[in-house]
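Complex shown without one protein chain; remaining protein chains in place.
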Amino acid sequence: MPERIGIIGLGLMGKPMAHNLLRAGFPLTVYNRSPPAIDALAAAGARPATSPREVAAHSDIVITMLPDAPDVLGVILGEHGVIAGGNAGLLLIDMSTIAPSATHAAAAQLAAHGMRMLDAPVSGGDVGAINATLSIMVGGTAEDLARAQPVLAALGTTITHCGPNGAGQVVKACNQLAVALHYAAAAEALVLGARAGVAPEVILRVLGGGLAQSRAMDLRGPTMAVHQFTPGGKAKFHHKDLGIVLDLARSHGAVLPFTALAGQLYTALLQHGGGDLDHSALLLEIERLSGIVAPEA
Amino acid sequence: MPERIGIIGLGLMGKPMAHNLLRAGFPLTVYNRSPPAIDALAAAGARPATSPREVAAHSDIVITMLPDAPDVLGVILGEHGVIAGGNAGLLLIDMSTIAPSATHAAAAQLAAHGMRMLDAPVSGGDVGAINATLSIMVGGTAEDLARAQPVLAALGTTITHCGPNGAGQVVKACNQLAVALHYAAAAEALVLGARAGVAPEVILRVLGGGLAQSRAMDLRGPTMAVHQFTPGGKAKFHHKDLGIVLDLARSHGAVLPFTALAGQLYTALLQHGGGDLDHSALLLEIERLSGIVAPEA
Amino acid sequence: MPERIGIIGLGLMGKPMAHNLLRAGFPLTVYNRSPPAIDALAAAGARPATSPREVAAHSDIVITMLPDAPDVLGVILGEHGVIAGGNAGLLLIDMSTIAPSATHAAAAQLAAHGMRMLDAPVSGGDVGAINATLSIMVGGTAEDLARAQPVLAALGTTITHCGPNGAGQVVKACNQLAVALHYAAAAEALVLGARAGVAPEVILRVLGGGLAQSRAMDLRGPTMAVHQFTPGGKAKFHHKDLGIVLDLARSHGAVLPFTALAGQLYTALLQHGGGDLDHSALLLEIERLSGIVAPEA
Partner (left out) sequence: MPERIGIIGLGLMGKPMAHNLLRAGFPLTVYNRSPPAIDALAAAGARPATSPREVAAHSDIVITMLPDAPDVLGVILGEHGVIAGGNAGLLLIDMSTIAPSATHAAAAQLAAHGMRMLDAPVSGGDVGAINATLSIMVGGTAEDLARAQPVLAALGTTITHCGPNGAGQVVKACNQLAVALHYAAAAEALVLGARAGVAPEVILRVLGGGLAQSRAMDLRGPTMAVHQFTPGGKAKFHHKDLGIVLDLARSHGAVLPFTALAGQLYTALLQHGGGDLDHSALLLEIERLSGIVAPEA
């Protein structure tokens, strides 16, 4: 008999994940801060709950998919939180992207109550959540991961054990800095080409065919070239993630000058109203600096 | 009957290209500043020449494959140069990586003597030159490219017409900045992982499986992780190329803060004796900044 | 009759400040985490205390001079803290350099207990603390500043009301970024000169005589030139301060690419063991990048 699953956070990512868990046959209890999302899942067969505590009381495994560390810590540690409602042995899988230090804090509190934790941030975006093709980066013990495997298998196609608690978040941090810098590379190549009179399709074709290829440029280069920035991953979340990356780097003594610069330019993008655009809109900042008109922003 | 080909510059790239042209059946005249390279090609069936002028006198199409703009301009414009020896109608194909402004200067001088020019820089490295799998970025007229096509087809697999003279060099510039930034991304991801306790193979596996993938990281990430920097493309040439990129950007009003930073770090790499390492050795500079010992450099 | 003063934190800065307060005739209660510093002040006439709470119980005005925000918040809010021991009307003057957001949090907690707060970070270093020539940047109400004036006048020569609570910390943040960038400017000028064959004394003399003058270069240029990095302000504190600056910038939407780069290079300096050197040792990082041997570090 499958374990009883709870999920807390039914946003752009959490909602399709919940549907995939129902589809896979897991008994599911759901909670979200704003109630309509709960009702929609209830209509699909989930048990609605009125607090994280209630989710925990009816679950063996609780998944959290929330915006940032304060949300995760609040949901776990709060008066009506997971620790208040769960039994010893409960396994919390935090699939949010948060600072590894927050992961360690949460895991320690859970352990003090006999509960287990995995950090399991994802990449693949809302499309990956919908299609259950997420890439999942897992930090925690091999034993806990083995227990979580059937659940994670309903959500993604690539599940990687990265190391102990926090390691999943570290790898997600590495992923996010690389994606940001790949967009920076595409942006500077396109802007130099534009300024020097070469069409973007030529640049994308040649670069994509050789050592300069990147998946970010493959997927988003053509939409960048026409200023189509429907997300995908939102710039404001990438901005948040780079904050996590840079804090992590700072506390561990990693010197990341390129990522630091990217962090500043994502702040600029948010200042210019681009937070809800796709993260590839970093292009707009290089274009603004270069005096190229960016009509829609 | 095939056109008579000349090639000037028989270095790491030019030498295997010359062999490929012989193999394809072209009558070939060769020149190199240092004579032994000429002798080796002569032994393989090429006609040895004692100056660029002599090459031009025996060729319909002359290929130059030289380190930088002064070499190319010297070979074309010098007393014993191509213009001094060639007939009207000669087509010069410069496959060196030089500044687009130097391309324009050379093309104008050649045109004044009734000669034609294509800029046709390549990517793919010495392996691509040996296997005739280069990617060739061509600037010039469609007519000249059509004439050059059989020759270029003996040297590479991807031939892209980028625009008028100089456009090939512009696209090469875009390519080089993107490659440098992809190495920067890989370097910062690996260093952050190292500092935060995650094994490089985990980082490379996860990033390579998703939006953070790049060919530079696919090919060179594993060798970067073990500090194996046998070139491939040498850091000193990438350093030279970024100088071209940044001058081009400056003169055209493209603002490239990431590439400017990369240019500084490649200078640092050369200062630390890394000029003959593979360009992926940019990793060493991020490691040095982060206080990670880089034993071999 | 003068108000009774307490001071918590008797380090490099707090200790000479305490002596200056005694010298000015204020009744003084002192606390420090490590007891020997308390004994030394007690011998000079101060009342020793065993906790921040005890300091507060015997003081009308309490000064805190501590390393970072968690220390300040702990001393104010902890079980044996200022709020636990102080009377309504107590004025807390925090002269530490901490994040403005932490200032706001502390001020709110104090206000809830009828207590007042000024943020009053300083510049001028240990020499300024000893000579009572500190520059003090004050955030809070004009009324509270008027009350604090006699106390602050015993500690510094320049007292500036910057705005409401937090504004003192904001100005200190601006100060610290400017100092870091002035050291960066001096470092790059000296390194360029060294590489291009001009003696540092020539560079410092010419730059100091014109528009390129800065006090940081005036005071520290000659010691930088001979690699004498006895602090003054320690690099590790400047590193901490730049973390505050960059977090503040991030949360308020200020884009500071130069400061972000400085933050990375101070991290590098700490990684290379330079945390206890003077902050002007940023020079060593530019020298390391440029392959100039930095013998003592």
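Each chain gets a letter, A, B and C, in the order it is written, and its residues are counted from 1.
Going forward, a residue touches a chain if its C-beta (ideal position, glycine included) is under 8 Å from a C-beta of that chain, and two chains touch if they have at least 3 such contacts.
No experiment lies behind these values; they were computed from the predicted model shown.
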Identify the residue among C:A184, C:L269 or C:L283 that touches the chain left out of the display. C:A184
Per the definition of touch given earlier, which of C:L145, C:I203, C:A225 or C:L284 contacts the omitted chain? C:I203
Residues of subunit C in contact with the chain not shown: 100, 123-125, 135, 137, 158, 160, 162-163, 166-167, 170-171, 173-179, 181-182, 184-186, 188-199, 202-203, 205-207, 209-217, 219, 233, 245, 248-249, 252-259, 261-262, 265, 286, 289-291
Can you list where subunit A touches the absent chain? 257, 264-265, 267-268, 271-272, 285, 288-291
Interface residues of subunit B toward the undisplayed chain are 243, 246, 249-250, 253-257, 260-261, 263-265, 267-268, 270-271
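Assume only the chains that are shown with their structure count from here on.
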Nearest whole angstrom, what separates the Cα centre of subunit A from the Cα centre of subunit B? 39
Where in subunit B do residues touch two or more of the other chains? 257, 265, 289-291
